[in-house]
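A single protein chain has been omitted from the complex, and every remaining protein chain is retained in its original position.
To keep things simple, chains are lettered A and B as they appear, and every chain counts its residues starting from 1.
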Amino acid sequence: MESARASTERTVPLTAARSRATFLKRLGRSKYLLILFLPCLVYYVLFKYLPMFGLVISFKDYNLFRGVWASNWVGLKYYRMFFESPDFLKLFRNTFLLGVYNVVFGFPMPVVLALCLNEVRQALFKRFVQTVSYVPHFISNVVVVGMVVMLLSPTTGVVAHFFKLLGWQPVNFLVQPEWFRPIYVIADIWQHAGWGSIIYLAALTAIDPQLYEAAEIDGASRWKQLWNVTIPGIMPAMVIMLLLNIGHIIDIGFEKVFLLMNPATYETADIFSTFVYRMGLTLGNYSYGTAVDLFTGVVSLIFICTANYVSRKVSDTSLW
Amino acid sequence: MRKSFTWALTAALTAAVVTGCSSKGGSTAAPSGPAPAPADKAAASPPKEHTFTFLTYSNASWPYNKDWPVWKYIKEKTGVTLNMQVPPDAQLDNALNLTVASGNMPDMLYTQSKKTADKFGQQGALVNILDYVNEMPNLKSWMTQFPTDTQNAMSADGKMYVFPNHGIGETNRMNWMYREDVFKKNGLKPPANWDELYTVLKQLKQAYPNSYPMAWRQGLQYLRNFSPAFATGSDDGSSDVYFDFDKKEWRYGPIEDNFKKLITYLNKFYKEGLIPPDFLTIDTKQWQDLMSTDRAFVTVDYISRVDFYNLPMRKQNPQYNLLFMPTPAGWPGGPQKNAYTQFLENGIMVTSTSKQIKDIMHFMDFYYSKDGLNLVSWGKQGETYSEENGKKKFIGGYATYPTCAKRPASRRTARIRGSTTIPTCRYLRPSCRTPTSKR
Partner (left out) sequence: MVRTRLRRKWTLPRLLIALFLLAVTAATVYPFLYMISVSLSGDVYVIKNEISLLPKGVNFRAYEVVLQDARIWTSYRNTILYVGIGAPLSLLVTAAGAYSLSKKEMAFNKTFTLMIVFTMFFNGGMIPTFLVVKSLGLVDSFWSMIVPSAISTWNLIIMRTFFLGLPKELEESGKLDGLTEIGIFARIVLPLSTASLATIGLFYAVGIWNNFYSALLYLRNDQLYPLQVVLRNIVMASQMVLNGGSNVGDNQVLDEPLKYATIIVSTVPMLLVYPFLQKYFVKGALIGSVKG
């Protein structure tokens, strides 16, 4: 609204001068705030916006020694190269599927955990479970993947050990492409489910107890209460979290995939960001890597906007 | 190739040593200053101090240690301090790519393949060493002495992006080995071919259900070691073409029927638990664990591994006896051949962005001198070796390098290495008991 008014004002020449004056005054009045904001601004300009302009090298034949401006324009060469390469579909599929599995299996877990915790009345037990289940969230990806690799080793890992006890053949999980996604998703749930439940627990405590009492008076069973009171109560939180998760489908974490993958599992493990790292940084194809970067960015923007739009239509909850 | 050759060999070794042993940690020594390098007397005035940055790698079996005495000796002789970047060996290629691609290069780089040198060289990242050959009297005379080795280091366009070496791969001879004591205890004899190998492994697995009777490290690389016995060939993963000396032609191993026979055997081994289920990813340490804890009894590796295992293992188990085993033929009466693994392309490269190119050239030239050779091969007189009647001998903790007594006579060259380079390695890094290993 404000901006609309401002633009109407600007169309009137007489008021333009006045608005400039008030603007300068406002600037002067907020100079200390602006000073406080300055480091932040510098950071965002340097490390967030400058790179966006750097995306221009994806349309050039970037040569490190010549610099951005002296490099030749090549138009869409690298995009064409990417879309036509066999890597494209594979990367898209891998990134997308990994992200989707992560949401499909990773999203419900914190909700379930929170609902269960909510049923627990022994405060001490509840606190204990919470404390323990939050811990993995603070453990680095390097440690988590290191643990996964060690525990899944078919010769010495504890999983192989249990397999043997059960009379099964040990499986070499880490070099089998079909196991990559399950391993990744399970590790992710292990890491973040506990922490993710915090938000729902908070939402649960915010539900008005009178709603439950009313339901009880109406003779609703615990199960019915769950569906008619509890779930609707945490629905907004769920929608927001789901949106955020969907927004990250394409933008799935680089670190863990990078650490967990190996050439034997590229077939299912290689995603956009690991590809960019390999192609762009380790092989020095900066322009090509950047083209993939930009493509990833655009797709993930589309994802989040769509998710947000759909959600606003369907449930009245949205990120913006 | 015998005595008169020693000097030359040494010269070559220097490079070898520089690359092979020191690369692990890095380093080397250098003459600095104008041109004092060659002669033994050069040390008259203290050399000018330089610091070079150097990207090399840290070998899993002898991780880089900045406290190795070699750094001190090098500094004394040449005034050079090497500032090392040492990624794990498996990541050297990656690190090289990243470094060169970023344009932020150290003064010197180490490579394990000449292909890399030529690639970066042609991109303009490396110095053509030939441009500076006049600064390097020792290298110059070395080159006239070893034209073939010089040729080996050149790129297709007649430039040289990596310092040449001679004999660096000598420590890299590989052979089959087996646990003689375990075989004897179970009444087994070394298999003559892969069918017998299968039977033997099967029996071992029965006797030791917890074991994977045959194990090697680093996955598919070792197909190269197995394939000659099947009259085919394979490289260590970088390419699978090999030269068939009988037919005088290049051939591609993996599409040959004999190659399939090999793979079929391995598949059977894998299915029956005769090789570890994670054989593709077993690293050096895991393999060492298997071999030293009676969980693997047959292996293929560098020849000096017999001593690497036998010497320490016998202290706790006097019976422990790892011996060389004749190569099992692919089929009865088939070839009993081992791979030729003793040629390595490892070498040091100088980056074009370095501000001290000439100083580095002088430094590197030192290693083609008798003095430099001696330094990296033997260390320091009185500290690491003593000399009597012109014969050098390691002293103190540096002397325990394997005698090569058990090696077959045909391993003559290996012996020479045993008495020169390997100790060098040992001297460079006191905890090391193995020769250079690739990757």
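By our rule, contacts are C-beta pairs under 8 Å (C-beta built on N, C-alpha and C of every residue); 3 or more make two chains touch, one makes a residue touch a chain.
Computed from a predicted model, the values in this text were never measured in an experiment.
J.: Just to confirm, in the complete assembly, which displayed chains does the hidden chain contact?
T.: A, B
J.: Looking at A:V74, A:L151, A:V185 or A:A264, which residue reaches the missing chain?
T.: A:L151
J.: Which listed residue (B:T51, B:N210 or B:Q319) would be found touching the missing chain in the intact complex?
T.: If we include the chain that is not displayed, B:N210 is the one touching it.
J.: Out of A:F128, A:W168 or A:Y309, point to the residue that touches the absent chain in the complete complex.
T.: Final answer for the missing-chain contact: A:F128.
J.: Could you tell me which of B:K48, B:K140, B:K202 or B:R295 touches the chain that is not displayed?
T.: Missing-chain contact among the listed residues: B:R295.
J.: Could you please point out the chain B residues that touch the chain left off the display?
T.: Touching the missing chain: residues 55, 58, 60-63, 65, 84-91, 95, 98-99, 102-104, 210, 283-286, 288-289, 291-293, 295, 308-309, 311-313, 315-316, 431.
J.: In terms of residues, what is the contact footprint of the unshown chain on chain A?
T.: Chain A touches the missing chain through residues 2-3, 23, 26-27, 29-30, 32-37, 39-41, 43-44, 46-55, 57, 68, 113, 116-117, 119-121, 125, 128-129, 131-136, 138-143, 145-147, 149-151, 156, 158, 161, 164, 190, 193-195, 198-199, 202-203, 209, 212-213, 216, 222, 237, 240, 247, 254-255, 258-259, 273, 276-277, 280-281, 286, 289-290, 293-294, 296-298, 300-301, 304-305, 320.
One rule holds in what follows: only the chains that are shown with their structure count from here on.
J.: I'd like to verify one number: the distance from the centre of chain A to the centre of chain B, where each centre is the average of its C-alpha atoms, in whole angstrom.
T.: Measuring from centre to centre gives 45 Å for this pair.
J.: For chain B, which residues count as touching chain A in their complex?
T.: My answer: residues 94, 97-98, 100-103, 124, 212, 276-278, 280-281, 286.
J.: Using the touch rule from the top, collect the residues of chain A that touch chain B in their complex.
T.: Residues in contact with chain B: 64-65, 153-156, 160, 170-172, 174-175, 262, 264, 281-284, 286.
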